[in-house]
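Complex shown without one protein chain; remaining protein chains in place.
Moving on, here comes subunit A:
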Amino acid sequence: MSDTRIQLTTGAPGAAVLGIGAYRPRRRVTNDELSQTMDTSDEWIQSRVGIAERRWAEPDETVVEMSVAAGGKALAASGLAPEDVDLVVVASASLPTMIPGAGPEVAHRLGIRRPGSYDLNAGCAGFCYALGAAADAIRTGSATHALVVGAEKLTDVTDLTDRSTAVIFADGAGAMVLGPTEDPGVGPVVWGSDGDQRDAIAIPTGEGAKLTMAGQAVYRWATTRLTDTLQQAMDRAGVTAADIDVFAPHQANLRIIELMAKRLGLGEDTVIARDVVQAGNTSSASVPLALSALLESGEAKSGDLALLLGYGAGLTFAGQVVRLP
């Protein structure tokens, strides 16, 4: 038995978001279009979930293709070269194959050479889990620069004739590039799960199996159990609700977003992400997609403090405070 002590590495004092990128599929699907093929209406959909339109990916817009597009934009925004990146994490719950995963292929396509790479599935909380894991990797010295992607093609796993799910779930990808900093730009992640509700959201495997969701149970859980998580994410980052410039929770349902915002006691000028109206529920892609839209429109600005929260199948949740690049 060797008694040589294992040596550890230490990384940067903090990680920061250096760039954000997004990819929205070309095809825009309105509520009126859906009303032509199923018993629903624009009024019904808008009043229940707040969605006006969503994007549905076409065959060439795969999870990997959308990840490459979003990741490439995030890399360009960060000003880094592909070879600077040494960790690539793809969060997704709708990959066409379990093996191989998307991460190594996405990295290869972007010209990132031999990074640590894996996929992460924490349902709709996936992006915030991946962001937490990647920021921690930079702090411990396991990585210097990381590309974190959330990408979904939920139309592959949704019954597009089922009005309870087809009107909600959609496709897209968003990405962030993280790097080392003295002044932390990503706060501690607060993550957890409630596995007793494992059946609330499911995508069974097997031919023809489609996504199911117990809408009332998830709505109750999201509107009652996650306010504490958001508060903890702010507490652990040493900020208060008054410091938050942008609130960007998972874009599942506009009513959940409004209720959470009300309960948090955010300031009057806090910008609230409502990308669900245009994007539908894109699971692990929703948080970076929403941030990207706010930065593009100028509603959110570089240097703003944003409170993020992912939550979904598992049931899982993760939140953190980040400074926008």
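Convention: contacts are C-beta pairs under 8 Å (C-beta built on N, C-alpha and C of every residue); 3 or more make two chains touch, one makes a residue touch a chain; residues count from 1.
By our rule, contacts and distances are computed from a predicted model.
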UniProt protein name of the chain not shown, from "ABC transporter permease", "Acyl carrier protein", "Carbamoyltransferase" or "Xanthine dehydrogenase small subunit": "Acyl carrier protein"
Selected residue (touches chain absent from view) among A:219, A:247 or A:317: A:219
Absent chain, residues of subunit A that touch it: 47-48, 214-217, 219-220, 223-224, 253, 255, 259
